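The complex appears here without one of its protein chains, the remainder shown in place.
We just call them A, B and C in the order they show up, numbering each chain from 1.
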Amino acid sequence: MQTADLIWTIVGFVLTLLVLSLILGDNPLFRLVSYLFVGLASGAVAVIAIYQVIWPKLILPILRGEYLTLIPLILSVLLIAKLVPRLSFLGNFSMAYLVGAGAAVAVGGAVMGTLVSQTNALITPFSLKTAAASGNLVSQIAEGGFILIGTLATLFYFQFSAKVQANQNIQRSQFIETAGKFGQAFIAITFGALLAGVFGSSIAALVERLAFLLTAFRF
Amino acid sequence: MADIRCSNCQTLNPADATLCKNCGQPLLDESISWLDDLRGGSESAAWEETETAAKANQEAQPNEDIPEWLQRIRQRSQTEPEKTGQVSPTEGSTENQNDWLSNVQQTATDSAASSAPSADDDWLQSLRSSKAPVGDEPSGTLVSSLDRLSSEETQADLPDWMANLEPLKSGAEEKPDELLSASSTDWASRFGEEEPPTGTPGAPVDDTQDWLSRFSQPTDGLNSEPGANEDWLAGLQAATGSLAGANDAEISPAGEETDWMSSLRNPDLPGEAQLASLKSEESSTGEKESLSWESELPADLPVQEQTAETADWLKKFDSDEPPSNEDQSISPIDSERSGETPDWLSSISDQETEQPAAPVEGEPSIEPGDESQAVPAESVPDWLKNYTPDEKPEPPVEPVAPISEEPQEAGFSWQSLSIPAEASLVNNDESDELSPFATANLPDWLNQEDNGSPRLPYDEQLIPQPDSTGSSGGQSPFTGSDLGEWLDESSLATPAIPAGGSQPATGGDQPLEAAEMPTWLQSMRPIEMVAPKQTPTEEKHVEKAGPLAGLTGVLPTEDLVGQYIKPPIYSVKLRVSEKQRVHASLIESLISDETQAQLIPADRGETPRRILRILVAVLLMLVIILPMLNLLPALPASDILPQELVAFEQIMSDESILAQGSPVLLAVEYEPGLSGEMQTASEAVIKQLSNRGIRLTIIATSPTGPILAQSLIEKAGYQSDQVVNLGYLAGGSTGLQSFSMAPAQAAPATLQGALASWNKGVLAGVSSLKDFAAVIVLTDDPDKGRNWVEQVQPALASKPLLMISSAQAAPLLLPYYNSGQVKGIITGISGAAGYEGLIQSKGTATLLRTPYQYAMLLTALLILVGGLVSSIITSIARGKAEKEA
Amino acid sequence: MRNPVATAIAIAVGLTILAGYFIPLGILTNVRTYLLDWAIGLAGMASLVAIINLLMVHARKVRDQREPDRYSIFLILAFLATFIAGIVLGPASSVFHNIITSIQIPIEASLMAVLAISLTYASLRLFKRRKGWMAVLFVVSTVVFLIIGSGFLTFGSQVPLLRELLGAINMLPIAGARGILLGIALGGLTTGLRILLGADRPYSG
Partner (left out) sequence: MSIESIAGLFIVVVGLGLIAFFSLPRMNKTKPVFRPIPAFQRLRRGIGLAVEQGTRLHISLGKGDLLSSNNSSALVGLTTLERIARLSTASDRPTIATSGNGSLAILSQDSLHAAYRIANATEQYDPDRGRLAGPTPFSYIAGMLPVVRNEHVSTHLLIGNFGPEIGIVTDEAGQQSSFTLASSDSLPAQAVLYATAQEPLIGEELYAIPAYLQAGTIYNASVRAQDVLRWVLAGAILVGAILKLVGVL
């Protein structure tokens, strides 16, 4: 192992131990590491932003003669005004542009990416053609029906609008309440599965870190 | 008096009633009923008169009102003939007071007086206010006397005293009549200077200069002679009465002003003004009459003067007085006629020397008033204690004291009114009954006025006693002193004629009997006790002021203590309903709950939690490390492989899809934190791609993705010429969408900063995403995975989209496999281990599988046990709570 | 209305991009592509501005008279070292590469490892925070999927019913996940529409 690799390995080893010391509770060493980490990550992102975004997206096109890119460049310069409280209002136009674009992306992604695609995925199992092709017609339709019911029940669980009952209790309709109970069950199962997945990832990270600690200096 | 008419609802109440039986209004201020009786008209009429009278007074032309006044008098004279016998006593007493006033003039330290004419007018005009509370007369005396005392005694009196003066000044300023205002302010200013009020008589001084000078000798003689306490007391008793005269004379304008201000323009004042103007012409002659025989009298001249005066004017009335009513009063008149007056006077003097307090006891008018009667005897020592005998005005009036005995032998109603009025100055001052009692004089005087008015000749003989009216006007200082409070009460919108003023009117229907006197006392006393706030304010000042208060030693108890203790009485008498009590108790309980320390659930503390956390960490680390050290047996690999895993392997092994040297897009969409899992999961696949010489194009939507990808391919031993790292694609899903539409425009440069050579080298034949043989996404974030499915997959045409997912993203990416949008998925370490098993390759995933499985099982076990334990503890705690409840 | 010009910009840009999503017109698609490309550049500049602001905040923390934050100096030093190395040597240099792989990966991976312990500890005390049958079902589901995820079940091949059962259990989360995703999409839709209507203006500081 070269000296540079050894140094980087030692650094990684020490940093791993310092971060794992958080298990014992908050301590100055972990604080030191966390501050170092934030600074390092900021530096890395800044470098990548300059190399991978600002240069190719705002400056390179102008060098190529695409002067239309002056518009985002001016907006970017206005954005720098956000660093000066007195001039920060100048950056509002740039942020308005970003928010408007982000809203359109959110709407487009929600409609086309989720609502339409997930609805399509929900009704696909009911296609007799594909079911017949899979050779398991009944089980596919039953599976599709089960997922459909579970999805709708979950969807109804989130119903917000309610009515004030005679006994002054705010309650939703009986159908919604009943469907909501089923939806809660599906949500609990889903969350359990997701938490188990997170456990899997985090335990995998722990296993990998412990393996690194055990094998770091095994040459 | 028979009944007391309520000033509020006009309801007739019993004489001894203190509060109106109808409206509960205290029955002290009877001015309205009194006015009604006087006019024999309604209150509305009285108000009309009030307006006209106000104008008349402002114009200072009383003559205009004469007919009106006489008309009223005639009306009254038909119904109240018997009251005529009560006129002169008032006059006599008041004249006597004026005599005494002359003595005071001699002895007063400050003899400064206002100009004669103006003072004379003031003094004469004070006749107008004769309708004003005569009962206030002694009160006025008390005020003036208190001023003297207050300057000599404790400063504790000063606040009350000053308080009495302030309203006077303010009232004086409001006086429309210039003369009156001038004198009133003058009087008020003197009060403000704490000067003895006796030193400022105006008109009386000028009118009686000559004979006043004669009084000075005997007065001084009396002063010099060593008098017993009784003498002092008698002298002081007389002094108070005479002081009233002094004050009357000097402060009459103020008194009238008080009437003006308080009675909301008394409609009768014009008539009174006319009467005063008529009488003022004869005032001196009346005095000369008395002087004619005064010379024969030595020291007790004032008494003689008064008695003689009485005899004189009694002659005028004996024919008019109904015998039936005045049986007792007739005999003295007769004896006086037969020249028994000297005897009568001597008997008075004897009794006086023997026992000055006796007449008070024997006073029929005071008999009912036991309290007022007993007080002097007790108060004398008090007075000696707190009253230094340097008072000069008292001795001259010493002879007046015996006059209080008059009723004993001559039950003159006027005597029983006037003399006791003076005696009561001593008795009632401390018992707060003085002014109500004294007010009895006023109606009598008015009745006399009424009676006499029809026969002008008699009126002319009545006129020589203007000083009596002047003395009756002497209440003005008192009322003047209360001017401010009167103004306050004027807001009641009732003609605030002094309360006592109505008493004779109501009681004038029948001859005033001595037996009724106590009812006055009794009826007045509770009023102040029960409803002190409703009590006319001038009475309060009667209590506060005057030398008698100091004499009886009740000044602190009545004035200060009484004044400062009353407010708590209000609070005590607050009417609190049951509901309010309940609310109050509720609020109290709430407050008490707030103040009580709340039970804070005992905090387990940080230490046990930290120990538990460390214990969990140690257990997890042990089950991970022990298999690595082969201290735990390896678990068998699962032979149940997920469909998505199998599908992934099928695509990878399909040469038609991933031919040798075909371009593949590798998206590295995971964070460095999950690089351990992701590198392990993707290791086998990257090796497969490397072995097949796949041209790899790397892109990432996370900033560190390109660098992680770099280390990934380096570990896999990928050749650099087979790889192009397009670096970081900014913009998340937006950037990905742009990339899916125009990859060359969205990712123009490489990680090294050089321009990406699309359609060249590694990217040969690749101008759009569908030119890639496959797209493999390494992600730990379901959102990023979804972005690739939603944004890129449609642009791939039929080319497969494969995913190597972290365990945490798998549950949300599986649906995309089920929907066919994703052709295969490898999930985490367990999936990678299964994949390695499929391709018969042993990589890192296989090595880490056992510790990973142990850790997962231990975690499941800990969660189960932890859940069971905490549910048991919770149920036990709940049971305890229910038992406690 | 606060900042009308900025609001007009936001609405115009948003509606134009949104139209490009649904209306397949060449000009609309090109305009949308340009607008999004500019937005990406702006987002990169925004990240840079925010990082500079972060450094300014920590620089002020170091100079703070009352509660100076000594650790902030290490953050600034780490930033400067990384930034200079990255700018001078480039992001593809081995030094910058090692900074990420030998410093950032150990730290982040260790944080992820700490998360495993934190989650296990939190799950132990779950019933102290959550009551009711949903919490019980949540725990049971977690345990079941932990066991399935561990790949511990090695006897599946011998028990066909178990294979079917595992397949059915794996389908359970999909229903709930789809329902939640659809609901989130509805919420995202209305939130985006509020901005396009000019009702929400987070940019109008």
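Keep in mind that, in the parts below, a contact is a pair of C-beta atoms (placed from the backbone, for glycine too) under 8 Å apart; a residue touches a chain by one contact, two chains touch by 3 or more.
For clarity, every value in this text was computed on a predicted model and none was experimentally measured.
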### Query
The complex has one chain that is not drawn here; which of the drawn chains does it touch?
A, B, C
### Query
Of the residues listed, C:I51, C:A85 or C:I147, which one is in contact with the missing chain?
C:I51
### Task
Go through chain A and note every residue touching the omitted chain.
26, 31, 34-35, 37-38, 40-42, 44-46, 79, 82, 85, 88, 91-92, 95, 98-99, 101-103, 105-116, 119-120, 122-124, 126-129, 141, 144, 148, 151-152, 154-156, 158-164, 170-172, 187, 190-192, 194-195, 197-198, 201-202
### Message
If the hidden chain were put back, which residues of chain C would touch it?
### Response
2, 18, 21-24, 36, 39-40, 43, 46-51, 53-54, 56-57, 60, 69, 71, 107-108, 111-112, 114-115, 118-119, 121-123, 126, 129-130, 138, 142, 177, 179-184, 186-197, 199-205
### Query
Please identify, in ascending order, the residues of chain B that touch the omitted chain?
606, 609, 671-673, 702-704, 730-735, 780-783, 787, 790, 808-809, 811-812
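Quick note on the criterion: only the chains that are shown with their structure count from here on.
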### Task
State, to the nearest whole Å, the distance from the C-alpha centre of chain B to the C-alpha centre of chain C.
62
### Query
Cα centroid separation between chain A and chain C, in whole Å?
3
### Task
Please set out, as single numbers or ranges, the residues of chain C touching at least two other chains.
36-37, 39-41, 43-44, 90-91, 96, 100-101, 104-105, 108-109, 111-112, 116-117, 120, 123, 139, 142-143, 145-146, 149, 173-174, 177-178, 181
### Task
For chain B, write out the residues touching at least two other chains, lowest number first.
613, 617, 620, 673-674, 676, 704, 706, 727, 730, 734, 751, 753, 807, 811-812, 815, 818, 828, 830, 852, 855-856, 859
#### Entry: chain C-facing residues of chain A, complex
4, 8-9, 11-13, 15-16, 19-20, 22-23, 31-33, 35-54, 57-58, 68-69, 71-73, 75-76, 79-80, 82-83, 88-89, 92-115, 118-119, 121-122, 143, 146-155, 157-158, 183-203, 205-206, 208-210, 212
### Task
Flag every residue of chain C that touches chain A in the complex, lowest number first.
3, 5-7, 9-18, 21-22, 34-49, 51-56, 71-72, 74-83, 85-87, 90-91, 96, 98-117, 119-120, 123, 134-135, 137-146, 148-149, 171-186, 188-189, 191-193, 195-196, 201-205
## Note on the structure
Within the complex, chain A is touched by chain B residues 610, 613-614, 617, 620-621, 624-625, 628-629, 673-674, 676-677, 680, 703-704, 706, 727-728, 730, 733-734, 748-749, 751, 753, 780, 786-787, 789-791, 806-812, 815-816, 818-821, 828-830, 847-848, 851-852, 855-856, 859
